[in-house]
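Each remark here refers to the structure printed beneath this line.
Note that one protein chain of the assembly has been removed; the remaining protein chains are unaltered in position.
Should a chain be cited, it is by its letter among A, B and C, assigned in written order, with residues numbered from 1 in that chain.
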Amino acid sequence: MKVNLNIDVHHLTRVEGHGNIKVRVEAGKLREARWDVVETPRYFEAILKGKHYSTAGIFTARICGICSIGHCLASVRATEDAFGVRIPDAAAKLRLLAKHAETLQSHWLHLFFLAAPDFLGLPDAIALRKKNPEIVAIALRLKGLANGICDLVAGRTTHPVSILVGGMARMPERAKLLAFRDQLDRSLEDISAVVGLFRNLSPKIPDFSRETEFVSLKGVNEYPFIGGDLASTDGVVKTEREYKAMTNEYVTPQNTSKWCKLSRDAFAVGALARINNNHGLLRPEAARVADLFGLRPVNHNPYMNNVAQLVECVHCTWESIRLIDELAADPAAPTMAEVEPRAGEGVGAVEVPRGILYHQYAYDKTGRITKANCVIPTTQNNANIHIDLNHLVKKFSADANMTDEKMELLCSMLVRAYDPCISCSVH
Amino acid sequence: MSIEFQPYDIIKDTDMTQPIDFNQRNKLKSVDRAFKAEITNIIRLTDMEKLFQIRIVDDAERQRFTFLPGQFVMLQVPGYGEVPISISSSPSAKGHIELCIRKAGVVTNVLHNARRGAKVGIRGPFGTHFPMVQMHGSDVLLIAGGLGLAPLRAPMFYVIENRVSFKDVHILYGTRQPDQLLFRYQYEEWSLIDDINLQIIVERPDATWAGRVGLITKLLDNITIHPEKTYAIVCGPPVMFKFVCGRLNQMGLPMHRMFVSLERRMHCGMGKCCRCNIGSTYTCIDGPVFDYWSVMNLKEAI
Amino acid sequence: MLFKILYKDDFRTLIETAMKSVEVVAPKKVGSNARGKPIHHYLPVTSFEEIDLSYETTEYSAKTYFIPYLENLANYRFGDEDWEKEIQYRFEPRMILGLHACDISGLLRLDKVLIHDKFPSPYYIARRKNTLIVGIDHEPCEGGFCHALGTNVVSHGFDLFLTDLGDRYFTAIDSDRGYILLNKVLTHDVKEKDTKDYLDARRRISDAYTTHVNVHNLPNLLDIEFESDVWKKWGAKCLSCGSCAQVCPTCYCYGVSERVSMDWASGAKVKQLYSCNLVDFAQVAGGHNFRPEATTRLKYRYYHQHRGFVEIYDEPKCVGCNRCGRTCLAGINPPDIIGELQAEVRK
Partner (left out) sequence: MKYLGIAPARPKIGVFDFTGCEGCELQLANKEETLGPFLDAIDIVNFREVTTAQGDDYDIALIDGCISRGDEIERLKKIRQNAKVLVAVGSCASFGGVNRMKNVLDLAEANTEVYGKEFKETLYTRSIKEAVKVDLEIPGCPVSKAEVERIVQHLVWNVAFQFPNYPVCLECKQRFSTCRMEMGELCLGSITRGGCNAPCPAGGLGCWGCRGPAPAPNYKEFLALAERKGMDMQLLAERLNFFGGFEGVLK
């Protein structure tokens, strides 16, 4: 029997922002499979024109409520690049610590609240809490810890205040940092429980692979998060400033978010892309978890992004402990550099939870923006999601038992695996 | 080496590293301890006001709780806040008290949601009172506007229970509309009491209203005042006592024989939070009952 | 009063030993302002190096260690039909090091209201009695007018009081607790030269005051000038932000609010210091505000400080530290206001 499918998901749930899935299969033949972003446009780049450099980071944080720290970091980095500012070491460490904390809170949120319910056949984490309170208790502990670190280091969890052009506004109190180090230490036990839990769920990861190009920062000595060269699994390497050659944004009529491409029709960014490009730089503790799930580069199953996030959580936790130790050793270290505005252009690339993020600004000599451009991870993923969706539907509609519900779940899970940040991609 | 700080003379047997434990000092502790009280009855008076009959739970505390007409308590709805409320019942009832409360803001609204049996806290009684004993042997005018009837009820009960100690007694009460009249079910009782002149007036009558119409000062028209042997207690909004007391003064009543109850924001009842401060005067300690002469002398009192 | 000479090395030993058993709060430099002037706060310290006793003044007074900005007055536990209220007074001992005379005077003012008046505050007493105070003499601070109010010297209200004589401190002892503490380290009896140096130091300090404020007849003046244009002028500037009362060592007014937890199982009664300059200070339910304009609120603050308080406690509440004047963005400050009121009567 040939299947007929008709799926129309208007405003997909458990993702950030507004996107639609449309699938039509007639007598086993794929007619249409679409991923459309219908989020309202906000014109951030247009608003940025004429704004003072001190406004840019605080403003662009508002592009996204989940990765506001990442946006702020990319923004100040672009400005510092334009002005030729070198930030103090301690500031760089604080920024990276804030970045890790944001990665952790975002990944935990995604894994437990957005993705896990699908694997357990539940509508949401509220139901999960009723059924399995211990799991949610662990999730809340882990997420709360990550948010606490953001609060301390960046001044606030959402929309940071302490990340300024030139460095970080202040060094957190040493005692408070050390208290978090303690908690991170203790969270390792929770994390191994979580690894066990997801191991049990891993057989439910759909068997689907499509050869894809993966783009991320390229680490040299460390698994990369802030700045550096750009690389793809197809062998393209570019500098941070050449990011446009890496993204090739273009506008499509149906979408308010743009699409991107590189060596092929589309490419993917995110945790999976980072691991595919930098597997060797993971901390051994994280690499072991990757092995446990059989995650080896280059992995082409988009659903494995969830596993990649878990691996990164392990990595970031260990790295945060290291950073706190280093910071606590010198609590009086300066955290701000002098900032002298000058005319010029700069780019900041930062690996936010959902993939690589670029900000680029041009300044006049008074430190006001003349041109701004932000390229968001989900923008880079959109085309890939769309193409994945076509292949996914094609593959699974061959199954004579396929139903609308099953296909809808597969499609929704696919999109959620990318953890799209839709309002962010339309900014 | 460890340091042994010697404490102040209050407690001789501890030192600074063994801190002085004020939690065990009962006298001080009672300063902000509340009596737990149970709401025994709730009487709906109007859309906005309810009468809460409450009873201090502990027998001994209930017996010990005494107050004088005009005093108030800090009524606590745990978790939502504490508000000053005049005691609106007879002083002879001790720890069985009545509070007439208008829905005004957070605490009062939450309280209006409460059911019979709910437990609240009360601290007090606080503040000054109407000098009832001093009034013995005189005529008394008890005048209330609107919610002013609530604080007026305590002196009213006192006068009724001690009717022999007073000469002429007038109760004058006015509200804006008939549906705002409080304690309607008690008017009959009051007017039946031997020789009490109860008069009620509303500003804006409705179809059901058969009584008098006008401002409360109108009720004074048919009253004769003997300045040397009359006292007046006036409760209501500040504008009202400006008019009523002014009128009484014209009629010859000296200002120090008129008593009013002032309202200010309060958060402690103990002269600490300063919210009720008028110049150098704390409404919660030096008031709420003032004679009208003091009120006129307080800067920005009304 | 007893006096001893304490050499600075011994003083350091004393403080370092104290740190081992009690929390020590002392002036600490936290940064510099836009004009490069250092900013100090009284903060808990864990090493002697953090302490900067040569500070001029602090941005905040030390009152928060006695009447905290936020304080749980009581906690509740709720059951289905009933609740329990629990009151805890804080009583871990603490040492505050380096208070200036005006701040100690400030504490004496607070004592009057919170210990010696009707309804003493156990919350305050528990903190006050468990705090050991080590004061220190210093050069006058910019804008301070404590000498006009007589609060530049204190004869009690502390445990120890130090006057810097270069290599040693001339130490006044005002409590047996202070005496015992001092006996833990080496001290010396006061010699003639020490007394002479001490008196020289005192004289040098009292000659150094530059801000002059005439507080003569101020209570009376405030009554007479109740409707003065001085209030209108400064009132128009007031932002009603309440900063002045927060940094003031003697402002103690507050608001109370209560909280209940999301599971309705517990709650708290929380006191928050307030300010009479804030819009709703005297506003009651239903919206009536007894002091709706910034002008009347500002006037009220001065009226309470220099008139109302005098009436009850025989001295002004203000101790002349001028922290309110320094913190005020609008530049509202007591020397100017009092000066203008005095000028007004002379007109």
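Just so it is clear, contacts are C-beta pairs under 8 Å (C-beta built on N, C-alpha and C of every residue); 3 or more make two chains touch, one makes a residue touch a chain.
Remember, it's a predicted structure, so these values are computed and weren't measured experimentally.
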| item | value |
| --- | --- |
| Missing chain: touched chains present in the view | A, B, C |
| Among A:N147, A:S187 or A:S232, the residue in touch with the chain that has been omitted | A:N147 |
| Touch criterion as defined above, residue of C:L53, C:V153, C:V185 or C:V260 at the omitted chain | C:V260 |
| Per the touch definition above, residue among A:I7, A:I58 or A:A308 touching the missing chain | A:I58 |
| Residue numbers in chain B that touch the chain omitted from display | 77, 79, 105-106, 109-110, 113-115, 117-119 |
| Missing-partner contacts on chain C, residue numbers | 30-31, 33-34, 39, 41, 59-60, 64, 69-70, 78, 80-81, 236-243, 246-247, 259-265, 272-275, 278-280, 283, 294, 327, 329-331 |
| Chain A, residues in touch with the chain not shown (by the definition above) | 11, 13-18, 40-43, 45-47, 49, 51-52, 54-55, 58-59, 62-66, 68, 109, 113-114, 117, 123-126, 129, 136-137, 140-141, 143-144, 147, 154-162, 164, 168-170, 251-253, 256, 258, 423-424 |
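Following the convention adopted for this analysis, only the chains that are shown with their structure count from here on.
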| item | value |
| --- | --- |
| Chain-level touch network, classified as line, ring, star, complete or other | other |
| Centroid distance [mean C-alpha coordinates] between chain C and chain A, Å | 50 |
| In chain C, residues with contacts to at least two other chains | none |
| Two or more partner chains touched - positions in chain A | none |
| Partner chain C, residues of chain B touching it in the complex | 1-8, 10, 15-17, 19-23, 25, 28-29, 31-34, 77-82, 104-105, 108, 117-119, 121, 263-265, 267-268, 270-275, 277, 279-281, 285, 299-300 |
| In the complex with chain B, residue positions of chain C that touch it | 17-18, 20-22, 73-74, 76, 78, 81-83, 85, 87-89, 91-93, 113-114, 117-122, 125-126, 129-130, 132, 175-177, 179-181, 184, 226, 252-260, 264, 267, 269, 274, 276, 281-286, 290-291, 296, 300, 303-304, 307-309, 311-312 |
